[in-house]
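I have a structure here, written as structure tokens, and I will follow up with some questions on it.
Missing here: one protein chain of the complex. Every other protein chain is in place.
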Amino acid sequence: MERLRRTFAAHPAPASDAGDEAHALVAAASECAAACTACADACLSEDDPAPLRSCIRSDLDCADLCAVTARLISRPGTQDPATLRTQLDACATACRACAAECEQHAERMEHCRACAEACRACAEACDRMKAAIVG
Amino acid sequence: MERLRRTFAAHPAPASDAGDEAHALVAAASECAAACTACADACLSEDDPAPLRSCIRSDLDCADLCAVTARLISRPGTQDPATLRTQLDACATACRACAAECEQHAERMEHCRACAEACRACAEACDRMKAAIVG
Amino acid sequence: MERLRRTFAAHPAPASDAGDEAHALVAAASECAAACTACADACLSEDDPAPLRSCIRSDLDCADLCAVTARLISRPGTQDPATLRTQLDACATACRACAAECEQHAERMEHCRACAEACRACAEACDRMKAAIVG
Partner (left out) sequence: MERLRRTFAAHPAPASDAGDEAHALVAAASECAAACTACADACLSEDDPAPLRSCIRSDLDCADLCAVTARLISRPGTQDPATLRTQLDACATACRACAAECEQHAERMEHCRACAEACRACAEACDRMKAAIVG
């Protein structure tokens, strides 16, 4: 996301110096949102989707929270740290719940395996962003 | 977006064989959504945001349409081509309007220059996806 | 949505005088987005979700397009009519596709019946908004 990096770098008044963490989180959250959406759609296409209900639901919730987290983090000048930290917690919680769900099917379904990896990566990017805001 | 690519590749029943175009569009639209959000925030932080009103508004609309386009394209099994094509048109239209707006300020503001590039890239990815669905 | 109506009425520079149509569309699209999301979740909870795959997918696409339409229409000052009209078309198309899908199950499942009604109402509100912009 080279153009996003340049957009961030040109911001006249960022609220923190967490530009690198922000860029990494937007990339991770955007990929996780898409992977979860695709994984839900793939689970739904399996011969019997009934046993995958919890997985599909985790995917849908996680996709929504990752998308909104990418949105918030894309505003470098935004300044309410309490909102930001709680949202990062919510996103990381959803990512870990979805990863745990998808990992149960990872042996059998590659879309769950790849999705779980995207979720773990996004949860870690949330944690790093949170540390960068606080520290 | 290597994990997204693997998720797409493992889908049991994609509606088309446009996996490469879909992957490229999700990447372009995700970056454009973030770049437009960041550009709006940067414009708002400039000393006098009043002359940048139209730019901020184009950024916000474009960010919303790119985000929803990334979402739709992330469902490989979805099958209503009329909805998809019209949405790709709406997204490409918003991207081109936003690029034209940002290009007016590109000399002076690097965030507008980078954002305009992201918009042009996303509009082209929409066009390629549309051709891949139809053809 | 009385508070939204007051917010719209106090806007210093609306791009059109379609305030009533805009308010009605935001209300219809917000309800449709939620009803489609709930209908997808309800379909997924049925004993055998496999025959409801197309319905779930239509619901998810329609929910996304209604949510983004509500967002765009909530900006009274936004001024690119080409983007707006194409987006209204995309939303109405998704609503009608989803209504047609849900109506196939409406006899048997009340969540599909109520969702189809919300889709038809939103499609009509899109049409009225489009006429108000053009005319």
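For clarity, chains are labelled A, B and C in written order, and residue numbers in each chain start from 1.
The criterion applied here is as follows: a contact is a pair of C-beta atoms (placed from the backbone, for glycine too) under 8 Å apart; a residue touches a chain by one contact, two chains touch by 3 or more.
Just so we're clear, the structure is a prediction, and the values are computed from it rather than from any experiment.
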| item | value |
| --- | --- |
| Selected from A:Asp64, A:Glu103 or A:Glu124 as touching the chain missing from the view | A:Asp64 |
| Residues from chain B at the interface with the omitted partner, ascending | 41, 44-45, 47-50, 53, 56-57, 60 |
| Touching residues on chain A - with respect to the absent chain | 53-54, 57-58, 60-61, 64-65, 67-68, 71-72, 75, 77-80, 82-83, 86-87, 89-90, 93-94, 97 |
| Residues of chain C (touch criterion as defined above) contacting the omitted chain | 1, 3-4, 6-13, 26, 30-31, 33-35, 37-42, 44-46, 63, 67, 70-71, 74-78, 109-111, 113-115, 117-118, 121 |
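Here is the rule we go by: only the chains that are shown with their structure count from here on.
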| item | value |
| --- | --- |
| Equivalent interface positions on chain A and chain C, same or different at half | same |
| Separation of chain A from chain B, taking each centre as the mean of its C-alpha atoms, in whole Å | 18 |
| Sequence positions of chain C contacting 2 or more other chains | 53, 57, 60 |
